[in-house]
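A single protein chain has been omitted from the complex, and every remaining protein chain is retained in its original position.
Chain IDs A and B follow the sequence of writing; residue 1 opens each chain.
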Amino acid sequence: MRFDLALVASRLPEIFHALGITLVVWIASLIASGIFGFFVAVGRRFGPRWLDYSLGAYVELFRGTPFLIQLFLLYFGGPYVGLSLNAIPAGILGLSIYGAAYFSEIFRTGFEAVPRGHVEAGECVGMNRPQIVLRILLPEMTMLVLPASVNMSIILLKETAVMSVITVPELTLTISAIGTEFYAFVESLFLLALFYWSLVEICGWLGRVGESRLSRYRFAQS
Amino acid sequence: MTFTLFGLLLEAAIYTVVISGISIVVGFVIGMGVAAARLSTHKWLAIPARVFVSFFRGVPLLVQLLLIYNLLPAIGVNVPSVVAAVVGLSLCTAAYQAENLRGGFASVPRGMLEAADMVGLSRFQQLVRIRAPIAFRLTLPALINEAILILKASSLVSVVGVVELTRMAQDLDTSLYKPLQLYSAAGLLYFVINRAVAAAGKYAERRMAWGRA
Partner (left out) sequence: MTEHAIVVRHLSKSFGQLEVLHNIDLEIEQGQATCVIGPSGSGKSTFLRCLAFLEEATAGTIEVYGKPLGFSQDSAGRRVRLNSASIRAVRSGIGMVFQQFNLWPHMTALGNVSEALKTVRGIPRAEAEERAMIQLRKIGLENRAGHYPAQLSGGQQQRVAIARALALEPRIMLFDEATASLDPELTGEVLNVMRTLATDGMTMVIVTHEIGFAASIGRKIAFLDKGRLLLAGSAQEVFGKPRNPRIDQFLDTYLDRGAAMLI
(Lines give C-alpha, C1' and ligand atoms only; values in the text may rest on other atoms or scores of the structure.)
Protein backbone atom coordinates (compact mmCIF):
# COMPACT_ATOMS: atom_id res chain seq x y z
CA MET A 1 0.00 0.00 0.00
CA ARG A 2 1.36 3.32 -0.92
CA PHE A 3 -0.19 6.70 -0.76
CA ASP A 4 1.00 8.83 -3.60
CA LEU A 5 -0.05 12.37 -2.92
CA ALA A 6 1.19 13.53 -6.27
CA LEU A 7 -1.42 11.35 -7.92
CA VAL A 8 -4.12 12.79 -5.76
CA ALA A 9 -2.90 16.30 -6.47
CA SER A 10 -3.10 15.78 -10.21
CA ARG A 11 -6.76 14.91 -9.96
CA LEU A 12 -7.65 17.56 -7.43
CA PRO A 13 -9.87 19.60 -9.78
CA GLU A 14 -11.84 16.47 -10.58
CA ILE A 15 -12.23 15.69 -6.90
CA PHE A 16 -13.42 19.14 -6.09
CA HIS A 17 -15.87 18.98 -8.94
CA ALA A 18 -17.20 15.77 -7.46
CA LEU A 19 -17.42 17.38 -4.05
CA GLY A 20 -19.39 20.14 -5.66
CA ILE A 21 -21.79 17.67 -7.20
CA THR A 22 -22.24 15.94 -3.86
CA LEU A 23 -23.00 19.22 -2.13
CA VAL A 24 -25.31 20.50 -4.85
CA VAL A 25 -27.25 17.25 -4.99
CA TRP A 26 -27.45 17.17 -1.22
CA ILE A 27 -28.60 20.73 -0.71
CA ALA A 28 -31.09 20.58 -3.55
CA SER A 29 -32.60 17.39 -2.15
CA LEU A 30 -32.55 18.85 1.35
CA ILE A 31 -34.53 21.89 0.33
CA ALA A 32 -36.95 19.91 -1.80
CA SER A 33 -37.57 17.23 0.81
CA GLY A 34 -37.89 19.79 3.56
CA ILE A 35 -40.54 21.73 1.68
CA PHE A 36 -42.34 18.72 0.33
CA GLY A 37 -42.16 16.95 3.67
CA PHE A 38 -43.60 19.98 5.40
CA PHE A 39 -46.61 20.08 3.09
CA VAL A 40 -47.16 16.38 3.52
CA ALA A 41 -47.15 16.87 7.29
CA VAL A 42 -49.57 19.78 7.05
CA GLY A 43 -51.81 17.84 4.70
CA ARG A 44 -51.89 14.87 7.03
CA ARG A 45 -52.42 16.91 10.19
CA PHE A 46 -54.96 19.42 8.97
CA GLY A 47 -56.44 17.85 5.87
CA PRO A 48 -59.25 15.39 5.27
CA ARG A 49 -59.05 11.77 6.40
CA TRP A 50 -58.43 10.32 2.92
CA LEU A 51 -55.47 12.64 2.42
CA ASP A 52 -53.98 11.53 5.70
CA TYR A 53 -54.29 7.88 4.71
CA SER A 54 -52.95 8.21 1.19
CA LEU A 55 -50.03 10.39 2.21
CA GLY A 56 -49.49 8.01 5.10
CA ALA A 57 -49.18 5.14 2.64
CA TYR A 58 -46.55 7.07 0.67
CA VAL A 59 -44.60 7.79 3.86
CA GLU A 60 -44.72 4.19 5.06
CA LEU A 61 -43.67 2.83 1.66
CA PHE A 62 -40.73 5.15 1.20
CA ARG A 63 -39.50 4.75 4.75
CA GLY A 64 -39.93 1.00 4.64
CA THR A 65 -37.94 0.28 1.50
CA PRO A 66 -34.26 0.76 0.68
CA PHE A 67 -33.22 4.00 -1.01
CA LEU A 68 -31.25 2.03 -3.60
CA ILE A 69 -34.38 0.21 -4.75
CA GLN A 70 -36.20 3.54 -5.03
CA LEU A 71 -33.38 4.93 -7.16
CA PHE A 72 -33.40 1.89 -9.42
CA LEU A 73 -37.15 2.17 -9.86
CA LEU A 74 -36.84 5.81 -10.79
CA TYR A 75 -33.75 5.62 -12.99
CA PHE A 76 -34.26 2.26 -14.70
CA GLY A 77 -37.99 1.94 -14.42
CA GLY A 78 -38.84 5.56 -15.08
CA PRO A 79 -38.38 5.45 -18.87
CA TYR A 80 -41.04 2.70 -19.07
CA VAL A 81 -43.61 5.17 -17.74
CA GLY A 82 -42.31 8.06 -19.77
CA LEU A 83 -39.97 9.50 -17.13
CA SER A 84 -36.48 9.54 -18.67
CA LEU A 85 -34.12 11.32 -16.37
CA ASN A 86 -30.37 11.78 -16.43
CA ALA A 87 -28.40 10.54 -13.47
CA ILE A 88 -28.15 13.79 -11.53
CA PRO A 89 -31.82 14.84 -11.80
CA ALA A 90 -32.82 11.26 -10.98
CA GLY A 91 -30.58 11.32 -7.96
CA ILE A 92 -31.99 14.60 -6.74
CA LEU A 93 -35.57 13.56 -7.33
CA GLY A 94 -35.05 10.18 -5.71
CA LEU A 95 -33.37 11.62 -2.64
CA SER A 96 -36.02 14.32 -2.35
CA ILE A 97 -38.88 11.85 -2.37
CA TYR A 98 -37.06 9.65 0.11
CA GLY A 99 -36.14 12.55 2.36
CA ALA A 100 -39.59 14.09 2.22
CA ALA A 101 -41.10 10.94 3.70
CA TYR A 102 -38.78 11.23 6.69
CA PHE A 103 -39.15 14.97 7.05
CA SER A 104 -42.91 14.68 7.02
CA GLU A 105 -42.69 12.43 10.07
CA ILE A 106 -40.33 14.83 11.79
CA PHE A 107 -42.68 17.72 11.20
CA ARG A 108 -45.72 15.67 12.18
CA THR A 109 -44.07 14.84 15.48
CA GLY A 110 -43.20 18.50 15.81
CA PHE A 111 -46.83 19.50 15.43
CA GLU A 112 -47.86 17.03 18.12
CA ALA A 113 -45.07 18.11 20.42
CA VAL A 114 -46.19 21.69 20.77
CA PRO A 115 -48.11 21.61 24.05
CA ARG A 116 -51.81 21.51 23.48
CA GLY A 117 -52.25 24.22 26.07
CA HIS A 118 -50.37 26.71 23.95
CA VAL A 119 -52.70 26.11 21.03
CA GLU A 120 -55.73 26.35 23.31
CA ALA A 121 -54.45 29.64 24.66
CA GLY A 122 -54.33 30.92 21.10
CA GLU A 123 -57.86 29.75 20.46
CA CYS A 124 -59.04 31.44 23.62
CA VAL A 125 -57.71 34.83 22.57
CA GLY A 126 -59.54 34.47 19.28
CA MET A 127 -56.89 33.39 16.77
CA ASN A 128 -58.04 31.51 13.70
CA ARG A 129 -56.40 28.36 12.27
CA PRO A 130 -53.83 30.01 9.96
CA GLN A 131 -52.85 32.47 12.68
CA ILE A 132 -52.36 29.70 15.18
CA VAL A 133 -50.21 27.75 12.73
CA LEU A 134 -48.09 30.72 11.79
CA ARG A 135 -47.78 32.54 15.11
CA ILE A 136 -47.70 29.64 17.56
CA LEU A 137 -47.16 26.21 16.00
CA LEU A 138 -44.45 27.09 13.52
CA PRO A 139 -42.17 29.09 15.80
CA GLU A 140 -42.46 26.59 18.64
CA MET A 141 -42.01 23.67 16.28
CA THR A 142 -38.80 25.02 14.83
CA MET A 143 -36.94 24.60 18.07
CA LEU A 144 -38.44 21.17 18.65
CA VAL A 145 -37.67 19.73 15.20
CA LEU A 146 -34.20 21.19 14.91
CA PRO A 147 -32.19 18.25 16.30
CA ALA A 148 -34.09 15.69 14.26
CA SER A 149 -33.80 17.83 11.13
CA VAL A 150 -30.06 18.20 11.54
CA ASN A 151 -29.81 14.44 11.98
CA MET A 152 -31.89 13.82 8.88
CA SER A 153 -29.80 16.26 6.85
CA ILE A 154 -26.68 14.36 7.79
CA ILE A 155 -28.34 11.09 6.86
CA LEU A 156 -29.25 12.52 3.46
CA LEU A 157 -25.68 13.67 2.97
CA LYS A 158 -24.49 10.12 3.51
CA GLU A 159 -27.16 8.74 1.21
CA THR A 160 -25.76 10.79 -1.69
CA ALA A 161 -23.06 8.15 -1.84
CA VAL A 162 -25.67 5.60 -2.92
CA MET A 163 -26.30 7.63 -6.04
CA SER A 164 -22.92 6.54 -7.32
CA VAL A 165 -24.60 3.28 -8.25
CA ILE A 166 -26.74 5.06 -10.83
CA THR A 167 -23.64 6.85 -12.11
CA VAL A 168 -24.12 10.25 -10.54
CA PRO A 169 -20.59 11.74 -10.67
CA GLU A 170 -20.41 12.58 -6.98
CA LEU A 171 -17.57 11.92 -4.54
CA THR A 172 -17.91 8.17 -4.15
CA LEU A 173 -18.02 7.39 -7.84
CA THR A 174 -15.24 9.81 -8.71
CA ILE A 175 -12.79 8.89 -5.99
CA SER A 176 -13.29 5.16 -6.28
CA ALA A 177 -12.83 5.53 -10.05
CA ILE A 178 -9.56 7.33 -9.46
CA GLY A 179 -8.63 4.59 -7.05
CA THR A 180 -9.32 1.94 -9.65
CA GLU A 181 -7.31 3.83 -12.23
CA PHE A 182 -4.25 4.05 -10.03
CA TYR A 183 -4.75 0.62 -8.53
CA ALA A 184 -4.96 2.21 -5.10
CA PHE A 185 -8.35 1.11 -3.94
CA VAL A 186 -7.84 1.18 -0.22
CA GLU A 187 -6.07 4.53 -0.11
CA SER A 188 -8.68 6.19 -2.21
CA LEU A 189 -11.48 4.72 -0.15
CA PHE A 190 -9.85 5.93 3.04
CA LEU A 191 -9.62 9.36 1.49
CA LEU A 192 -13.25 9.11 0.55
CA ALA A 193 -14.19 8.08 4.07
CA LEU A 194 -12.21 11.00 5.45
CA PHE A 195 -14.03 13.42 3.17
CA TYR A 196 -17.45 12.29 4.34
CA TRP A 197 -16.40 12.01 7.95
CA SER A 198 -15.22 15.61 7.93
CA LEU A 199 -18.35 16.84 6.20
CA VAL A 200 -20.54 15.00 8.69
CA GLU A 201 -18.59 16.29 11.69
CA ILE A 202 -18.80 19.84 10.37
CA CYS A 203 -22.54 19.56 9.87
CA GLY A 204 -22.95 18.05 13.30
CA TRP A 205 -20.99 20.88 14.83
CA LEU A 206 -23.01 23.50 12.95
CA GLY A 207 -26.17 21.81 14.13
CA ARG A 208 -25.07 21.92 17.75
CA VAL A 209 -24.17 25.59 17.42
CA GLY A 210 -27.57 26.31 15.95
CA GLU A 211 -29.29 24.39 18.72
CA SER A 212 -27.50 26.23 21.48
CA ARG A 213 -28.22 29.54 19.83
CA LEU A 214 -31.91 28.74 19.74
CA SER A 215 -31.98 27.14 23.17
CA ARG A 216 -32.92 30.37 24.87
CA TYR A 217 -36.38 29.77 23.49
CA ARG A 218 -36.66 26.52 25.34
CA PHE A 219 -39.85 25.93 27.24
CA ALA A 220 -40.28 26.41 30.96
CA GLN A 221 -42.68 23.48 30.92
CA SER A 222 -42.48 20.41 28.73
CA MET B 1 -44.42 -11.55 -12.86
CA THR B 2 -44.18 -15.29 -13.08
CA PHE B 3 -44.17 -17.58 -10.14
CA THR B 4 -40.58 -18.69 -10.62
CA LEU B 5 -39.34 -15.12 -10.88
CA PHE B 6 -41.03 -14.23 -7.63
CA GLY B 7 -39.69 -17.42 -6.13
CA LEU B 8 -36.17 -16.35 -6.99
CA LEU B 9 -36.73 -12.99 -5.38
CA LEU B 10 -38.23 -14.64 -2.34
CA GLU B 11 -35.19 -16.87 -1.96
CA ALA B 12 -32.95 -13.84 -2.22
CA ALA B 13 -35.12 -12.10 0.35
CA ILE B 14 -34.51 -14.90 2.80
CA TYR B 15 -30.81 -14.50 2.18
CA THR B 16 -31.20 -10.80 2.93
CA VAL B 17 -32.89 -11.63 6.23
CA VAL B 18 -30.16 -14.07 7.17
CA ILE B 19 -27.36 -11.63 6.37
CA SER B 20 -29.13 -8.85 8.24
CA GLY B 21 -29.90 -11.05 11.20
CA ILE B 22 -26.32 -12.15 11.63
CA SER B 23 -25.10 -8.57 11.30
CA ILE B 24 -27.56 -7.31 13.89
CA VAL B 25 -26.59 -9.94 16.44
CA VAL B 26 -22.85 -9.57 15.89
CA GLY B 27 -23.29 -5.81 15.88
CA PHE B 28 -25.16 -5.97 19.18
CA VAL B 29 -22.37 -7.89 20.84
CA ILE B 30 -19.71 -5.56 19.48
CA GLY B 31 -21.93 -2.62 20.36
CA MET B 32 -22.14 -3.71 23.99
CA GLY B 33 -18.36 -3.85 24.13
CA VAL B 34 -18.02 -0.45 22.52
CA ALA B 35 -20.64 1.06 24.84
CA ALA B 36 -18.84 -0.35 27.85
CA ALA B 37 -15.54 0.99 26.55
CA ARG B 38 -17.13 4.35 25.89
CA LEU B 39 -18.36 4.54 29.49
CA SER B 40 -15.07 3.34 30.89
CA THR B 41 -12.93 5.63 32.98
CA HIS B 42 -9.81 4.41 31.21
CA LYS B 43 -8.90 6.91 28.56
CA TRP B 44 -7.24 4.31 26.37
CA LEU B 45 -10.59 2.52 26.11
CA ALA B 46 -12.96 5.45 26.00
CA ILE B 47 -11.27 7.47 23.30
CA PRO B 48 -10.88 4.74 20.66
CA ALA B 49 -14.49 3.84 21.35
CA ARG B 50 -15.55 7.40 20.64
CA VAL B 51 -13.53 7.45 17.45
CA PHE B 52 -15.04 4.15 16.39
CA VAL B 53 -18.57 5.42 16.91
CA SER B 54 -17.83 8.71 15.20
CA PHE B 55 -16.26 7.02 12.17
CA PHE B 56 -18.93 4.40 11.61
CA ARG B 57 -21.70 6.93 11.99
CA GLY B 58 -19.98 9.61 9.98
CA VAL B 59 -19.07 7.63 6.88
CA PRO B 60 -21.72 6.37 4.46
CA LEU B 61 -22.32 2.64 4.73
CA LEU B 62 -21.58 2.17 1.04
CA VAL B 63 -18.11 3.62 1.50
CA GLN B 64 -17.58 1.44 4.60
CA LEU B 65 -18.57 -1.66 2.65
CA LEU B 66 -16.31 -0.79 -0.29
CA LEU B 67 -13.49 -0.07 2.11
CA ILE B 68 -13.75 -3.34 3.98
CA TYR B 69 -14.32 -5.31 0.80
CA ASN B 70 -11.05 -3.94 -0.59
CA LEU B 71 -9.15 -3.73 2.66
CA LEU B 72 -9.47 -7.35 3.77
CA PRO B 73 -7.75 -8.90 0.74
CA ALA B 74 -5.14 -6.14 0.85
CA ILE B 75 -4.10 -7.17 4.35
CA GLY B 76 -4.16 -10.80 3.39
CA VAL B 77 -7.58 -11.80 4.71
CA ASN B 78 -9.27 -13.60 1.84
CA VAL B 79 -12.90 -14.20 2.60
CA PRO B 80 -15.98 -14.54 0.45
CA SER B 81 -17.63 -11.23 -0.33
CA VAL B 82 -20.60 -12.04 1.87
CA VAL B 83 -18.32 -12.28 4.90
CA ALA B 84 -16.81 -8.90 4.12
CA ALA B 85 -20.34 -7.57 3.73
CA VAL B 86 -21.43 -8.93 7.10
CA VAL B 87 -18.33 -7.51 8.74
CA GLY B 88 -19.11 -4.12 7.25
CA LEU B 89 -22.75 -4.21 8.29
CA SER B 90 -21.90 -5.43 11.79
CA LEU B 91 -19.36 -2.73 12.45
CA CYS B 92 -21.74 -0.08 11.22
CA THR B 93 -24.64 -1.24 13.31
CA ALA B 94 -22.35 -1.76 16.29
CA ALA B 95 -21.62 1.96 16.35
CA TYR B 96 -25.31 2.86 16.38
CA GLN B 97 -26.22 0.16 18.88
CA ALA B 98 -23.44 1.32 21.16
CA GLU B 99 -25.01 4.74 21.27
CA ASN B 100 -28.48 3.28 21.85
CA LEU B 101 -27.19 1.14 24.70
CA ARG B 102 -25.35 4.07 26.19
CA GLY B 103 -28.58 6.03 26.15
CA GLY B 104 -30.53 3.14 27.61
CA PHE B 105 -28.15 2.68 30.50
CA ALA B 106 -28.07 6.39 31.19
CA SER B 107 -31.86 6.45 31.31
CA VAL B 108 -32.18 4.01 34.16
CA PRO B 109 -33.67 6.23 36.88
CA ARG B 110 -31.09 6.98 39.50
CA GLY B 111 -33.56 6.38 42.32
CA MET B 112 -33.82 2.70 41.43
CA LEU B 113 -30.10 2.35 41.82
CA GLU B 114 -30.19 4.21 45.12
CA ALA B 115 -32.86 1.84 46.37
CA ALA B 116 -30.59 -1.01 45.29
CA ASP B 117 -27.74 0.63 47.21
CA MET B 118 -29.88 0.88 50.31
CA VAL B 119 -30.87 -2.79 50.33
CA GLY B 120 -27.24 -3.68 49.93
CA LEU B 121 -26.89 -4.85 46.33
CA SER B 122 -23.28 -4.66 45.20
CA ARG B 123 -22.25 -2.71 42.10
CA PHE B 124 -22.10 -5.89 40.06
CA GLN B 125 -25.41 -7.22 41.38
CA GLN B 126 -27.02 -3.90 40.52
CA LEU B 127 -25.64 -4.10 37.02
CA VAL B 128 -26.98 -7.57 36.40
CA ARG B 129 -30.27 -7.51 38.33
CA ILE B 130 -31.41 -3.92 37.91
CA ARG B 131 -29.53 -1.86 35.32
CA ALA B 132 -29.26 -4.41 32.52
CA PRO B 133 -32.93 -5.50 32.41
CA ILE B 134 -34.25 -1.96 32.67
CA ALA B 135 -31.70 -0.60 30.17
CA PHE B 136 -32.52 -3.35 27.72
CA ARG B 137 -36.20 -2.62 27.96
CA LEU B 138 -35.52 1.08 27.39
CA THR B 139 -33.28 0.28 24.44
CA LEU B 140 -35.70 -2.16 22.81
CA PRO B 141 -37.52 0.29 20.51
CA ALA B 142 -34.22 1.64 19.25
CA LEU B 143 -32.98 -1.90 18.75
CA ILE B 144 -35.98 -2.83 16.61
CA ASN B 145 -35.52 0.37 14.67
CA GLU B 146 -31.92 -0.49 14.06
CA ALA B 147 -32.89 -3.96 12.87
CA ILE B 148 -35.19 -2.41 10.29
CA LEU B 149 -32.48 0.02 9.20
CA ILE B 150 -30.01 -2.82 8.72
CA LEU B 151 -32.53 -4.75 6.65
CA LYS B 152 -32.84 -1.76 4.34
CA ALA B 153 -29.13 -1.02 4.39
CA SER B 154 -28.35 -4.58 3.41
CA SER B 155 -29.44 -3.63 -0.11
CA LEU B 156 -26.06 -1.93 -0.46
CA VAL B 157 -24.13 -5.17 -0.18
CA SER B 158 -25.37 -5.81 -3.71
CA VAL B 159 -22.64 -3.40 -4.75
CA VAL B 160 -19.90 -5.68 -3.42
CA GLY B 161 -21.32 -8.63 -5.26
CA VAL B 162 -23.49 -10.37 -2.70
CA VAL B 163 -26.55 -11.85 -4.35
CA GLU B 164 -29.22 -10.76 -1.94
CA LEU B 165 -32.61 -9.34 -2.84
CA THR B 166 -31.45 -6.15 -4.55
CA ARG B 167 -28.73 -7.86 -6.54
CA MET B 168 -31.11 -10.60 -7.59
CA ALA B 169 -33.55 -8.01 -8.91
CA GLN B 170 -30.70 -6.27 -10.72
CA ASP B 171 -29.43 -9.48 -12.29
CA LEU B 172 -32.91 -10.43 -13.44
CA ASP B 173 -33.42 -6.96 -14.86
CA THR B 174 -30.25 -7.25 -16.90
CA SER B 175 -31.66 -10.24 -18.75
CA LEU B 176 -35.38 -9.54 -18.68
CA TYR B 177 -35.66 -5.77 -18.92
CA LYS B 178 -38.55 -5.55 -16.48
CA PRO B 179 -37.29 -3.00 -13.96
CA LEU B 180 -40.68 -1.75 -12.83
CA GLN B 181 -41.98 -5.16 -11.93
CA LEU B 182 -38.75 -6.48 -10.51
CA TYR B 183 -37.84 -3.52 -8.36
CA SER B 184 -41.42 -3.03 -7.21
CA ALA B 185 -41.57 -6.66 -6.18
CA ALA B 186 -38.25 -6.36 -4.41
CA GLY B 187 -39.41 -3.19 -2.71
CA LEU B 188 -42.58 -4.91 -1.63
CA LEU B 189 -40.64 -7.80 -0.15
CA TYR B 190 -38.43 -5.42 1.81
CA PHE B 191 -41.52 -3.60 3.00
CA VAL B 192 -43.24 -6.75 4.18
CA ILE B 193 -40.12 -7.97 5.98
CA ASN B 194 -39.77 -4.64 7.75
CA ARG B 195 -43.39 -4.68 8.80
CA ALA B 196 -42.96 -8.17 10.19
CA VAL B 197 -39.95 -7.07 12.21
CA ALA B 198 -41.84 -4.03 13.49
CA ALA B 199 -44.73 -6.26 14.52
CA ALA B 200 -42.36 -8.65 16.27
CA GLY B 201 -40.92 -5.65 18.04
CA LYS B 202 -44.31 -4.51 19.24
CA TYR B 203 -44.97 -8.00 20.54
CA ALA B 204 -41.66 -8.05 22.39
CA GLU B 205 -42.39 -4.64 23.88
CA ARG B 206 -45.74 -5.83 25.13
CA ARG B 207 -44.17 -8.92 26.66
CA MET B 208 -41.75 -6.68 28.53
CA ALA B 209 -44.35 -4.15 29.54
CA TRP B 210 -44.36 -5.34 33.16
CA GLY B 211 -47.93 -4.44 33.77
CA ARG B 212 -48.02 -1.13 31.99
CA ALA B 213 -51.17 -0.55 29.95
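Please note the rule applied: contacts are C-beta pairs under 8 Å (C-beta built on N, C-alpha and C of every residue); 3 or more make two chains touch, one makes a residue touch a chain.
Quick caveat: nothing in here was measured; it's all calculated off a predicted structure.
*Asks:* So which shown chains sit in contact with the chain we cannot see?
*Replies:* Even though it is not drawn, that chain still touches B.
*Asks:* Check each of B:V26, B:I130, B:L180 or B:A198 against the chain that is not shown and name the one that touches it.
*Replies:* Checking each option in B:V26, B:I130, B:L180 or B:A198, the one touching the absent chain turns out to be B:I130.
*Asks:* Can you tell me which of B:I47, B:A74 or B:M112 touches the chain that was removed from the display?
*Replies:* Residue touching the absent chain, from the options given: B:M112.
*Asks:* Residues on subunit B that touch the omitted chain in the whole complex?
*Replies:* Residues of subunit B in touch with the missing chain: 109, 111-112, 114-122, 125, 129-130, 133-134, 137, 208-213.
Here is the rule we go by: only the chains that are shown with their structure count from here on.
*Asks:* CA centre of subunit A versus CA centre of subunit B: separation in Å?
*Replies:* The mean C-alpha positions of subunit A and subunit B differ by 22 Å.
*Asks:* Give the list of subunit B residues in touch with subunit A in this complex.
*Replies:* Those residues of subunit B that touch subunit A are 54-55, 57-64, 66-67, 70-71, 74, 148, 152-156, 158-159, 166, 169-170, 173, 179-180, 183-184, 186-187, 190-191, 194-195.
*Asks:* Touching residues of subunit A toward subunit B in the complex: what are they?
*Replies:* 1, 60-61, 64-70, 72-73, 76-77, 80-81, 158-162, 164-165, 172, 176, 185-186, 189-190, 192-193, 196-197, 200-201, 204
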